[in-house]
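All protein chains but one are shown at their positions in the complex.
Our next item is subunit A:
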Amino acid sequence: MGRIVLDKVSKRFGDVEVIPPIDLVIEDGEFAVFVGPSGCGKSTLLRLIAGLEDVTSGQIRIDGNDATNLAPAQRRLAMVFQSYALYPHMTVRKNIAFPLRMAKLDKAEIDKRVANAAAVLNLTDYLDRRPGQLSGGQRQRVAIGRAIVREPAAFLFDEPLSNLDAALRVGMRLEISELHKRLATTMVYVTHDQVEAMTMADKIVVLRAGHIEQVGSPLELYRTPRNIFVAGFIGSPRMNFIEGAEAAKHGAHTIGIRPEHIAVSSEAGPWSGVVAVSEHLGSDTFFHIHDSGLAETLTVRADGEVGFRHGDRVYLTPRDDQFHRFDAKGLRIE
């Protein structure tokens, strides 16, 4: 079990309101991702759930019980830190066993659980090493191991992949997703990387300046962003925003269209512009187009084989059914 409910939870540091009252429900077994630009309060929110910070007002309930004033250890939550926070003077075995030793479990049970966790995480050969002798990915796995042996109600991850190199990050992303499928335990995951959010989450919580901008499944957020901020934050490359006359034609203050919903050709189309930069990824090509008269830069996705170059004039055809319309306040118009 691990249903986490935030009921009007807020946090102030002195006079600064970091998190205005927030309501949020994370269902049992759900993979919830808090995503937002740095400084948006997503880590603070996680630390409030963990109990490492005191809430200023409101209530946190875990499985229906009021956990607002419980000590972190009593909330049955396990956390994986950005720096991994392994204990450098202990071996991997002792690191993983530490929470069990603190819980005063008997020796045989500790050994069994550590062996299990090590097997799950491919750490069996490294149990007698110290964290200093491990690679970044292995340290990450030890930190996860230390979390899973406690059999917590929920896992909390605080930007766990940001210290890994790109290739490892993709690998660990998969491993954490698989772990979630296997354990079916609630996970709350904080990241600033929308790719991690899109690929891993059951539910994404987009935060800005402490406010929840939108909550929903990855595809909901992608298809129906509630405002310009979410529209721009979710999806890579970023959605194109067009204001002025072109937007007025659609009855909106601003219209948005994703790069993948614009077709590019050398002959004809309603819009045109000059290729400034083309990024060839092999599978896809991204064109950054200037001088369209619509926005400073339009980003367009095309097939990997399309080969326009810097300075080429191209014609763009947006898909009419894929326009997102926003009013002057930046809110979505249905």
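By definition in this document, contacts are C-beta pairs under 8 Å (C-beta built on N, C-alpha and C of every residue); 3 or more make two chains touch, one makes a residue touch a chain; residues count from 1.
Just so it is clear, contacts and distances are computed from a predicted model.
Per its UniProt entry, the chain excluded from the display bears the name "Sugar ABC transporter permease", taken from "Mechanosensitive ion channel protein MscS", "MoaD/ThiS family protein", "Sugar ABC transporter permease" or "Quinol oxidase subunit 4". Note that of A:Met79, A:Ile148, A:Val190 or A:Val300, the residue touching the chain absent from this view is A:Met79. Contact with the chain not shown here comes from a single listed residue; of A:His89, A:Arg223 or A:His280, that residue is A:His89. In the full complex, subunit A touches the omitted chain through residues 50-52, 71-73, 77-79, 81-83, 85-90, 98-99, 102-103, 146, 150.
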